[in-house]
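Since the structure comes first, as structure tokens, the remarks are kept for the end.
The complex appears here without one of its protein chains, the remainder shown in place.
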């Protein structure tokens, strides 16, 4: 059975269910649980649910210590970029202790953070920094694009014995979707094929998945059948599903809201250029944000972002309907 | 005229020359200038050369403020990973102000940091995190591999009106090389062709450039002519030179000391898979570190690193002398 | 400690007018959400309640002095002489904006008036200001830097790291902590160990062997005298001071956070909305610094009621003109998004 929920409520449902199931799950962060009548505090008490000062280094660092000591903390970080002030804890602490201790300790924790609030949040709050967490041995990175995945991936993240960066796209916050009832786990490292197609593979993440589906719709009317893949987790990355699709279609377009040289798209391009080369009939085209600090002004912000038109144009290029320009 | 210098002394020479030339250049950081008879203090005084506490956020943040106020600070950071505690300043402050102010301010500064000390420094001091700084609009990233470039790129970095992350490989510290006398500038965004060849292009950075050259030597004896390209700056990245080379050779091997999904190699693969696709006769193969937190023990550390043998094997694969495995 | 310049009548009236200008500007920003929905995007933070602290502080600066602020940054440049037209156009994302529409409300900058920049990351601007103070020290021309930030920001590592260095190096800087009792909807005693122990936040200065003082930030004269003395101290080479300026934020932290489609607006203050404590908010309104200062000047005979009304009318016209200018200014050419990425 399923029920309809906004994306953000689906995440919430997973956290609540996991907290009910396992009393070592903690939930804390800034500007939550500040009053006596917060539902989380009501349900789980002030020991397990706490408001913190604006101290991301301590927040994430404390999550590490609590995790080493046997708990499963979920840190509410609001915006992914706030992790930058505590990046050492994310990159060079949490994922290192398992290895450095020779397997003696584990550090199960979830860093929950929104990203990509390209709605006038300007230069410092709009980044898509997910790729910065890729390639860090010991660290997992999750990026759901549907309400159901948002729930299922959060539950999996909380149960995972490793540190997980859970990145939810702000523009999806109120998007509704069908969400399975009760316990629901989506495995890490398994991409979802959002739409099947035979001519071109598009891989997109987060908010760009819907843009890609929109473009696919448009292209279908031109007779171009696009397969749309959503990796769902950036680490582990399901290259297998992507390679299988490219094997079928021979063409790959990558969509990413990050800038071109800081994107998950480029990592996927690298994998396919090595392991899927013989399937490729056309260049791998990336549709990313332009190389700009995101401007405040609406038309400028829209101009630097990837969008349906840019995706359509990229697909047309790889199928030869438009010339590939360098 | 030229003279021979160790890599580290070549960097030093550039800083000294620039400080002599321009009295707005400042040089500061931890564990420097602690006594009365330090050459830098002697030459430039305690105003411009200072020891700081272990406070990277303040150090880099103060460099930003001093830069906005008209100076050109060079921050001595010792190890690139120490920037992680101050990553917000590096990623989301220094490169943003030019854009966010609509061009009113500029932030010329250099963050000088060693990296990749894979000599038993274990889990937290051996990372190759250069790619984390790529794709950040407004930020430049430098990675020299010769003493001459170390000098010329530092001088260019100091004169650049933007924030520059200057990454020097620790294992190159004492490598000697010919260095041009006096004023010497190496432009950003111009790759160096370290060796010409017609069969395969290798792009390598930092310490791996010499490994690639060693591999090329070995392969030459098998009759395989390898071209070795050193981008020298990761941002801006000279894709033009790389594409020209691939146009000639049709084959590309990328070498990077980072892990596979956190490497500059993957960015280059993405560019060539899009803009050089029609030249390619074989998969783009990446030779990177294995996905492990770097272990302390010597044989394990060596095992996870890229090396000459792995490069040779990759080249053999792309020329068809060995099968390409997925 | 004594302030550098005596406040004569003209200066007092000037201060009042600046306070009123800030209040009126912020009111216009707030009304824009209702009167021109969609024109302001993202997250906007208002300075109402902080006017006395802002004007009292900025009034202590000489022409070469500089200052840094946070995302809550509309007040300072107004008091410093920045054109409100350019500011409003910026907040509306227009071509004639102070930052060409690229920065927006959170990132105003006016270097020509000594306002070097604002970070939207909590406490990130504290080291920037400290670095500018180091630059001033090297330059040796007696410049001073004011660094504004919130109570919440003092829990971020950047705060401690910077104040230690400023004290160690005797930098010419004054740290003005605007304690408005809240970090969004977290009350100070919920996140600050000093406050939880019944102490003032200025005791943090002790950790840096630096003078720390707590004042009523709703009184512009007290602010002027305290910050002025600290500025004089800084200018004379004796080093930095931490001033905790206590006040109450009179609007919510910022407009509501919502994805496009949901109309943005300013909700009620968190005391009401979150804590169900309208009496707290009402009490704060009693201490509103703008009418309080007007009343005091009138009572002291420094200002007649007529003069006050004339000022009010002038300020209204000025800010109405700013709104009109902002609305009429065109959007920037989209390509300008790439124009200022690199210097």
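Going in written order, the chains are labelled A, B and C, and every chain counts its residues from 1.
Going forward, contacts are C-beta pairs under 8 Å (C-beta built on N, C-alpha and C of every residue); 3 or more make two chains touch, one makes a residue touch a chain.
These numbers come from a predicted model, not from an experiment.
Of C:92, C:115, C:208 or C:266, it is C:208 that touches the chain left out of the display.
From the options B:28, B:44 or B:170, the residue with contact to the chain not on display is B:170. Checked against the hidden chain, the listed residues A:138, A:177 or A:231 yield one contact partner: A:138. In the full complex, chain A contacts the hidden chain through residues 26, 47-48, 50, 52-53, 55, 57-71, 73, 88-89, 92-93, 97-108, 137-138, 161-162. Residues of chain B that touch the chain left out of the display are 30-31, 34-35, 51-57, 81-82, 84-85, 117, 119-125, 170-174, 290-293, 295-304. Taking the complete complex into account, residues 155-161, 163-165, 167-168, 191-194, 196-197, 199, 203-204, 206-210 of chain C touch the chain not shown.
The criterion applied here is as follows: only the chains that are shown with their structure count from here on.
Set against the Cα centre of chain C, the chain with the most distant centre is B. With centres computed from Cα atoms alone, the innermost chain of the structure is A. One simple way to say how far apart two chains are is to compare their mean CA positions; for chain B and chain C this gives 41 Å. Along chain B, residues 57, 88, 92-93, 99-100, 137-138 each make contact with two or more other chains.
Each of the following residues of chain C touches two or more other chains: 97, 101-103, 107, 119, 121, 124, 157-158, 341.
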